[in-house]
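Structure, as structure tokens:
A protein chain is absent from this complex, but the other protein chains hold their places.
Order of writing sets the chain letters: A, B and C. Residues in each chain are counted from 1.
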């Protein structure tokens, strides 16, 4: 297998996570240390780019990502920049024939996302979303159960992603609260994760009935400032949703979930079984099997706390019986991207998956404005 | 204090619970054994009435509740019959000058409920709802916290009541699935409980955006029958709701919650604190206090698992450090009713409270039909 | 079936619980209200006896239990007095031909306990211990699993009963801290409960290696007093134990378990399965089944949270899906005693069971003094 040489675009918190995860891949999958290289990094300023290159240990760095794309020794780019730059970078990278790994959400809106999905198809490059939570062992196991028919007919579901990062009205404005940069608020930032988990387990969404709100409507323009700036993105989004197969559920997304650190959870209810999982108890999948009633002892049904530790993480686990972490699941997501290049197979989660999530979020915004149910593919 | 002589109307499962709870009251509140007497029972058939009287240990029994109402030695009636009889019994009991204790939901619809609330006001009798869950020690403690301003501004909330009693499509029709008898499905049966808990903690609801569905649309007409009968009540109800004070939340009600036994829970998120509780872990209230940040040790915030055992149940607890049960909270609810008679003070929860819950459920049904937000007091 | 007329001896907190539980039995088991009567009560003072009789609703009361024993209209006595009176009361009651229901622990020491077990055998009366925790539905279900071979060979076990009632050094002396009244400290009061649960699930204990200690060695003679009185009973007891079948385990008993309300729990580890339970989460039994590995989906083993709600409590449950409480399990324990009279069958838990627990506690005390393993039946 040829070496894969990655160009990182963006090196904030999530860029650092991606970089560290690439470094960990050889140990998790038994590969030569040099099979994956971070060959260059581009950020918005020369100074941060140079600092990033030193931490990463790569020679090339630039304040212009086009320079990175122009290099022949870059096979793939990894996009960790704010949402409002994704579209342009993807267009340029696809045009340059680079494979693309892109942080969520894919785009600022459905129009951009459609264009990006089209661009990578046309260019014939591999393109994958960072939906890293899909790669927790518990989710991998949940997908196996769902695929094997464990749930039967799905009646309903519930998803949530709560954080409490914005409950203080003294917390000042930031780029995460500006629609022009992010495209959306809690719905985009947190919602994209939980919506993707439900989608990867249960399939297409058909329609949504959503209420978005901004509970704190203006914030200090800067830390401690008396001046206030209006917030133009949601900090809470409540969805009712119907899936293509008829299941009816609810999704709660909030940056105002007092007490929550990373309260991402879902539950799915079917006529043969039920499953649930929570990100803050990540090593366990809870599953209820109606067929347990057939036990010779009679009626010992109950939610089982199923082990979903390191050995189920994919690849070799050097820590097979331990709780896997955030970095570990990024490594698995990134490894799947690299495998799709090596094996010339479709990526998963693909940009088409990213586009579907974008359509759900778009429908939620339209529904909230109308105060009514909205179908995903309506105008 | 004069003896209170109760006439029970209805003696199914819940009638038996009420009867047992009256018997337990003296031991919980240090009263003479004869201070509360069940003086008669009426059911729909002479045979069941006689059997009930024997189990209860009372002399009078009848297949006609009017006979019970006609007796001078009955001070109050306790209504444990199906919903479609509540209106007529309340009207007759109020006319007879009896105090009234009534199982939830109050009525078949808002029109009936308004008429009943009016009837007891006019008659000047004490009238109380059986919203028994309010009397778990954890809820009593939660109310104290809320009243003391523990939550601050309430941002949002979530409520749920899930059971799994109807997930099998082989489960036949029953009176609980007939609108003509119950007035509604999961929303009425389960929803009235969780809606009341949110209401008693957070105050009036203003508007709702609800989706009701019947996931299993027809069922065997009888156990094992090939013939099918259509189900005309909901088995799932999803609500978004906005309270009078602006808080925005979600409520999930389902009889199709695979794996659930009595999965009733709520969470409330405020700018000073958060609380949550679950019926299947009833002895503990979980509370998060943002002011814990002021701790000298710095940053030891976290949900506290606060004891809400017997000694917080009201009255004397003969079992002060133990988990209270369903019977215990019925006893407290019934005792409050009796105290309102002895002390001539307003009942709580009152029929007006029952009427508010009826209005929420009515608005949910109207919202679901319209596919849009509906205000409680709109026509 | 003849009416059973009970004479209560002692009416402190636990006497009130027993009285209330007798009153609840008809509703749980579908019996006529008058099938079980509390026909009299004896306490140590005329005044408290009169007050008890009023609360209970019985005519006879006395400050001398011999008067109660002398009455022909008493079939059975229920002993709720301090431990140092059990032996004399049992001897007198057996001599009077009364059936006997006795609170734990049975006696002050093994010599007394042997004499009491002998006395009831000779008199041919039914005699049962109040080991109420045995009657939680979770324990009833656990016994079914154990009897069906669910655990296989038992490797090891752990038991605990922690309370925090004595952690303050300001808490003054009380009768519970005087060996002359209780016979022992935490080991007797709390230990008897957890030892009995392990014994009823796993069978005879063979030998123990115990350490008892008194962590707070003297206390104020009365609330707020400067004078101190030495404490002559243990407040912590740690046991290693080997059962007759070879299983090796550990038991922790403490009144100094900071943060504990009623932290009673056990875990049992076998080569086919494992179970665990906790009193402060009483409605659930957790069970791990190694045979789950045979599942077609492969490897979905995990602890199952098995429902052990009201409907598994024995008898009719008017609250079949709810968490049972302390009063409910007393009712079941008392009902079993009454059934043993009606059906003329052996009691369970019997005085012989109470004697075995006494032997374990005695061995623990001897072991602690010697600092070495001690067999139960050694001198």
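Here is the rule we use: contacts are C-beta pairs under 8 Å (C-beta built on N, C-alpha and C of every residue); 3 or more make two chains touch, one makes a residue touch a chain.
All values reported here derive from a predicted model rather than from experimental measurement.
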| item | value |
| --- | --- |
| Chains in view that touch the one left out, judged over the entire complex | A, B, C |
| Given C:48, C:130, C:254 or C:321, the one touching the chain that is not displayed | C:254 |
| Residue among A:118, A:174, A:321 or A:377 that touches the chain left out of view | A:321 |
| Identified contact with the non-displayed chain, of C:67, C:114 or C:213 | C:213 |
| Candidates A:8, A:89 or A:283 - the one touching the absent chain | A:283 |
| Hidden partner chain, residues of subunit C it touches | 155-156, 158, 167-169, 209, 211, 213, 215, 236, 238, 240, 248-250, 252, 254, 256-259, 269-271, 273-274, 288, 290, 301-303, 371-373 |
| In subunit B, positions touching the absent partner | 144-145, 148, 150, 284, 287, 289, 292, 296-297, 299-307 |
| Residues from subunit A at the interface with the omitted partner, ascending | 13-14, 16-17, 19-20, 23-24, 26-28, 30-34, 54-58, 163, 261-262, 280-284, 307, 309-310, 316, 318-328 |
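The working rule: only the chains that are shown with their structure count from here on.
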| item | value |
| --- | --- |
| Longest centre-to-centre distance from subunit B, chain (CA-based) | A |
| For subunit A paired with subunit B, centre-to-centre distance based on mean C-alpha positions, whole Å | 41 |
| Separation of mean Cα positions, subunit C and subunit A [Å, integer] | 54 |
| Centre-of-Cα separation between subunit C and subunit B, whole angstrom | 35 |
| Residues of subunit A touching at least two other chains | 301-303 |
